[in-house]
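There's a structure below that I have some questions on.
Only a single protein chain was left out; the remaining protein chains are all shown in position.
The letters A, B and C name the chains in turn, as written, and every chain counts its residues from 1.
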Amino acid sequence: MDTEKARILLSGDQYALLTGIEVDEASIGYCRAHMNIEKKHLNAAGVVQGGAIFTLADLAFAVASNSRGQLALAINANITFLQGRSSGTLYAVATEVAEPGRLGAYDVLVSDEQDRVVARFNGMVYRKKGT
Amino acid sequence: MDTEKARILLSGDQYALLTGIEVDEASIGYCRAHMNIEKKHLNAAGVVQGGAIFTLADLAFAVASNSRGQLALAINANITFLQGRSSGTLYAVATEVAEPGRLGAYDVLVSDEQDRVVARFNGMVYRKKGT
Amino acid sequence: MDTEKARILLSGDQYALLTGIEVDEASIGYCRAHMNIEKKHLNAAGVVQGGAIFTLADLAFAVASNSRGQLALAINANITFLQGRSSGTLYAVATEVAEPGRLGAYDVLVSDEQDRVVARFNGMVYRKKGT
Partner (left out) sequence: MDTEKARILLSGDQYALLTGIEVDEASIGYCRAHMNIEKKHLNAAGVVQGGAIFTLADLAFAVASNSRGQLALAINANITFLQGRSSGTLYAVATEVAEPGRLGAYDVLVSDEQDRVVARFNGMVYRKKGT
């Protein structure tokens, strides 16, 4: 996958579009995406809702895990929320933990503009044979 | 917390409103919410995006974990995706795992209209002293 | 699987034996096991090491997830440590979250003799076709 193909994948993802996520760069096993924080992302406490941070990380994870052509189904994700944010831009960088087989593991770090880690996301995919 | 107060909390959560989540019932340590699947929730494969399912579960988790008056901060969530769905309604039921202390654990099951489990969500909160 | 078969499975698990885990009861999608806390389970802070609690929960998870005859491989587990313990007995009860397919989800609660929850464990298995 390259950045162009990742943007095509994103353009078919209605929920990522609704959330306002943009892909910056994609390659094999890698994706960087971002989201400009708007009022629509906030929860009742005035910070970005966990679901919005998850969706940003999940999109980067989907692009990175599908970057080898074979369909990868997300089966598990674990997210740790380290700091809250109410404005600015959030960046998600997804990387591949190991040479993927039937199961694949991906790490995503969500950071702010000063590179402070806001959330850590660890995803897992399953790949069907011969697709 | 009762259902009325949960709806007030929801009404301040912009991202849950954007996602179209509604609270059905809330009490101490408990919340049931739902989301009618629409086109806006789908990913590029035509099934509900993981982030939308997460957001539904997360809202039920937030209501259940904040139901005792003291502010509960979500610090970790683990989600397992068991089945995909592209239409109908999804329900999230959040329950308290144990009598909460400084740390609290909550389970959320996301099911479809036939009570088939679509996703399992396990959340963890931290409560500050004296709030 | 019944309790007798679960004990045979346990008798082949060297690490569970080393740890001192015993199976109390097993049936389809269910297992209860226990571990009497001894000095060998403690960490440098004098409480039961996270790995010992994990191993107890994992054994109950393995019995419950393999209770239908088909081999189930553990692929993910998430554990939340709620309270520490340094003496007494710990019990683990594993249950099935949903009618299992290729993927299965299991919950395990680890409690003390007063039924206070010490840890929550959420496991996930993958089953190969036709085994």
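The definition used in the following text is that a residue touches a chain if its C-beta (ideal position, glycine included) is under 8 Å from a C-beta of that chain, and two chains touch if they have at least 3 such contacts.
The shown structure was predicted, so the numbers you read here are calculated from the model rather than taken from an experiment.
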{"item": "Interface with the undisplayed chain - residues on chain B", "value": "75-76, 78, 103, 124, 126"}
{"item": "Residues of chain A (touch criterion as defined above) contacting the omitted chain", "value": "76, 78, 80, 82-83, 97-99, 101, 103, 105, 107, 109, 116-117, 120, 122, 124"}
{"item": "Touching residues on chain C - with respect to the absent chain", "value": "9-10, 12-16, 18-19, 39-45, 48-52, 54-55, 58-59, 62, 71, 73-81"}
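Just so it is clear, only the chains that are shown with their structure count from here on.
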{"item": "Chain C against chain B, contact positions shared by both copies (same if over half, else different)", "value": "same"}
{"item": "Centre-of-Cα separation between chain B and chain A, whole angstrom", "value": "20"}
{"item": "Distance between chain centroids, defined by C-alpha means - chain A, chain C (Å)", "value": "32"}
{"item": "Chain centre separation (chain B, chain C; CA means) in Å", "value": "27"}
{"item": "Where chain A touches two or more other chains, by residue", "value": "75-76, 78"}
